[in-house]
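The complex is shown incomplete by one protein chain, all other protein chains being positioned as in the whole.
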Amino acid sequence: MGNVEQVVHSAGHHGPAKGLTRWLFTTNHKDIGTLYLLFSLTMFFVGGCMALTIRAELFQPGLQLIRPEFFNQMTTSHGLIMVFGAVMPAFVGLANWLIPIMIGAPDMALPRMNNWSFWILPFAFAMMLSTLLMEGGGPNFGWTFYAPLSTTYAPPSVTFFIFAVHMMGISSIMGAINVIATILNMRTPGMKLMDMPLFVWTWLITAFLLIAVMPVLAGVVTMMLMDIHFGTSFFDAAGGGDPVLFQHVFWFFGHPEVYIMILPAFGVVSEIIPTFARKRLFGYTSMVYATASIALLSFIVWAHHMFAVGMPLAGELFFMYTTMLIAVPTGVKIFNWVATMFRGSMTFETPMLFALAFVVLFTIGGFSGLMLSIAPADFQYHDTYFVVAHFHYVLVPGSVFSIMAAAYYWLPKWTGNMYNETMGKLHFWLSFIGVNVTFFPMHFLGLAGMPRRIPDYALQFADFNMVATLGAFLFGLSQLLFVYNVVCCIRSGKKASNEVWEGSHGLEWTLSSPPPYHSFIEPPIFSHPYKDGHRGE
Amino acid sequence: MIRIDRVLLLTSVCYVPLVSAEWQVNLIEGATDISRSVYDLHMIIFYICVAIAVVVFGIMFWSIIWHRKSRGAKAAHFHESTWVEIIWTIIPVVILVSMAVPASTTLIQMYDKNNADLDIQITGYQWKWRYKYLNQDIDFFSSLTTPQEQINNQQAKSEHYLLEVDKPLVIPAGKKVRFLLTSNDVIHSWWVPALAVKKDAIPGFINESWTLVDEPGIYRGQCAELCGRDHGFMPIVVEVKSPADYQLWLAEQANLKVAEQQSAQRQMSQAELMAQGEQVYKARCAACHQPEGQGIPGVFPGLVGSKLMTGDAAEHINVVLFGRSGTAMQAFGEQLSVVDLASVITYERNAWGNQGGSVTVQQINALLKE
Partner (left out) sequence: MSHQTYYVPAQSRWPIFASIALFLMAYGAGALMNALSAKSDTALGLSLLIGGLLCMGLIMTGWFSHVIDESRRGLYSVQMDRSFRWGMSWFIFSEIMFFAAFFGALFYVRNLSVPWLGGEGEKGVANMLWQGFEASWPLMKTPDMAAYPGPSGVIDPLHLPLINTLLLLSSSVTVTLAHYRLKQNRRPQVVLWLALTIVLGSVFIVFQTMEYAEAYQTLGLTLQAGIYGATFFILTGFHGVHVTLGTLMLMVILLRVIRGHFSPDNHFGFEAVTWYWHFVDVVWLGLFLFVYLM
């Protein structure tokens, strides 16, 4: 620690330390990336088990397995864990692994802070999960924790929940600062911003969103804390405050948050589709601009989650129009991907299958989003399973599929071994079927009038709920295949070449598989993968 | 093979009407002009999305099928085109504008709450609704009647499982009814799909909404905002009556009031109080304090052996009548009749081994006046 005998990096040949301390004290972007990814996988399973508990209770009408108060805790924790524990850390893990090797940097810009960002997370989640065991139970007010249910009427554990959210916020902000500093400052000489791979671009924009909105989340939970313990009246009309104020501030964070969970996914898909179409990404520039427009628009649409709170008409119209507009840049992205495939030379390895399913199913989720954005119609959809269907379509076959695609795509690079393709394909098809069987019927449930966040329902909803539960167990079980495949791939497997894929493009494929512990000790000579014609063209 | 396929296809086509009867897949058209325009809006947008999907996925699958390497496809070299980008920016904008126009019209209509014939204030409570007819002497609570036995699968579930209440909201057909929504504790949301009304009930504020139903009938809905433990058990039933029937109902309400006042004069024995108290407790208190009075630690206090149950009755009555502000414990003085109050308090003081003695209607009346 205070040891003056620093190993100066320029020597560069020291490998990883041995044992547990390698992971505890590491400053290496790959180790930290691995930690993030493993953490995220664990949380995906924890959150998934909660989802299965929910689904099992909803298998039939009536209360069978759990009591309503526990059901609410499951719904809340499931949402929070999947969002903050599974999807976000997975993308940060990918960023850590990939950004340096995509831009030719030796490591992330601020390696020690990088490790700190990670190690805050296990503590934050330990604290959040521990609330489930406290008297009065854990958070039971939904992942959106609307006041006053989450303030005056909340169990005492809400205080720990608030501090856990603060910790996650600190972690995300530091992580995002690191990503921005790395991208802006560490590109290899010659790589201009408009030469960067799209994954790097989408992360640059995501990091900006994170830094802009995580502090707002911190602000809103701080106001909650004050209302709970210090007698303020931010969310209490009796003192001149307003419960709806909570929702405005929360969704000012919350809506950009959902794009934080999808923009890196766009980046991943934009890397994968050109590879397996063996054709250069169509419309690179417009992709960059579309991503930026989505991010900017995301700051002025937040109240589409609040159409039913009774905003004045002008507000309702404003948020309806701006929300609808987001379909335009998102459409541009979809069209560009399709144009990339058009007249390509396609093959369908597992990463490509996941990416294709992403394009189709995310679009379906986007369409239901568009329907939700129509304010008068949203009065019928709001807080029903139609919304649940919408966001699971964009999040599960959206974000989660893109993470799976990324894992398969870069696993050979990370481990040096090929994964088992047959098993990968099997995993894909089971997941694809499982996801649709689980979440498609939820559209019907919602339209037929089933509210969300209920442990028991009227009889007319019984059939589709049964189907959805079966699908959820199928989808959940098939994830075990993924884990098995990854473990096998780490341990052994056919050796992967440096390029791995026939159509691969970008600096990361010029490194060995697996890459050396310190990636680019000397900045590599950058040449545009297409302009210099050594790949693809 | 082909035959089997055809047979399957045919049977499945025949099955469709059957299926859609049981397995409702779409929004209902509803019972008001507004709900029908919402339905139309929903269908238009749905079809537009389907059309776009057909085109986009069509091209995508075309490429997947024809431009695959295994068919010997060679990759083309094009990778950008400004005018294509412009076209596929402009077309969606045009489509969106064509959606926004009918959407705005419907929304503006929904916000026009002028010229109502009847005003009803709806207040959400954890976990029931209160309907107060402004300018009329009608004010009642409406809560779930589905018995716990059905919920806990000890009894067959009835037809309107979880969608049935003791006293529905009654409104006249053909009249514009304005709702003033608010809440007593947390945020609830009053939703009846057939009326296409969903509005949050926010404590301390009032949201306005309205409906005009043409046909008498019974329409069911549910609370649509997570409001705590029994959010799923907070249904709404609206009974729309013809104007004549509505007048009859009004008269009936006045009679009921008188009857209630009379019953409050009568002396009741401890046994009578206990019996009635048990009913009231099961219906109104058990959701929080639990059927056996044990409560839920950390959230709802248990009532077994509590000092309050055996000590001074006045304090006990006070809590029940006026609640504890800022907690889930509501002021039941405004919700229950004096007889119910006396009996439920007596019940609490003498059930589950508590020994607190009985409480009379007179005691309640005295404290209520204060």
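Should a chain be cited, it is by its letter among A and B, assigned in written order, with residues numbered from 1 in that chain.
Just so we're on the same page, contacts are C-beta pairs under 8 Å (C-beta built on N, C-alpha and C of every residue); 3 or more make two chains touch, one makes a residue touch a chain.
Treat the numbers as computed from the prediction; the structure is a model and nothing was measured.
Colleague: Among A:Phe71, A:Trp97, A:Phe234 or A:Phe444, choose the residue that contacts the chain missing from this document, as touch is defined above.
Modeller: Of the listed residues, the one touching the omitted chain is A:Phe234.
Colleague: Could you tell me which of A:Leu184, A:Val483 or A:Ile525 touches the chain that is not displayed?
Modeller: Answer from the full complex: A:Leu184 touches the omitted chain.
Colleague: Taking the entire complex into account, which one of A:Leu132, A:Met167, A:Ala292 or A:Val360 touches the absent chain?
Modeller: Considering all chains, including the one not shown, the answer is A:Met167.
Colleague: Taking the entire complex into account, which one of A:Met223, A:Leu263 or A:Val486 touches the absent chain?
Modeller: A:Met223
Colleague: Have a look at A:Gly48, A:Gly93, A:Pro106 or A:Gly137 and name the one touching the chain we're not showing.
Modeller: A:Pro106
Colleague: Over the whole complex, note the residues of chain B touching the chain we left out.
Modeller: 180, 182, 204-208, 325
Colleague: Spell out, residue by residue, where the missing chain touches chain A.
Modeller: Considering the whole complex, chain A reaches the absent chain at 1-2, 4, 6-10, 12, 14, 17, 21-22, 24-28, 105-107, 109-113, 115-116, 118-120, 122-124, 126-127, 156, 159-160, 162-164, 166-167, 170, 173, 176-178, 180-182, 184-186, 189, 211-216, 218-220, 222-223, 225-226, 228-234, 236-242, 244-245, 248-249, 252, 310, 312-313, 518, 521-523.
In this text, only the chains that are shown with their structure count from here on.
Colleague: Where on chain A is chain B touching in the complex?
Modeller: Those in contact with chain B are residues 61-64, 68-69, 72, 134-137, 140-142, 146, 148-149, 152-153, 155-156, 236-238, 242-244, 277-286, 308-310, 313, 316-317, 320-321, 324-325, 327-328, 331-332, 334-335, 338-348, 356, 359-360, 363-364, 367, 370-371, 374-377, 379-380, 382-384, 443-444, 447-449, 451-460, 463-464, 530, 536-537.
Colleague: Show me the residue ranges of chain B that touch chain A in the complex, using the header's touch definition.
Modeller: 22-28, 37-38, 41-42, 45-46, 49, 52-53, 56-57, 59-60, 62-64, 67-70, 73-81, 84-85, 88-89, 92-93, 96, 99-100, 103-104, 106-108, 110-111, 126, 150-153, 157, 159-163, 181, 185-187, 189, 191, 193, 196-200, 202-205, 207-208, 221-233, 296-299, 326-328
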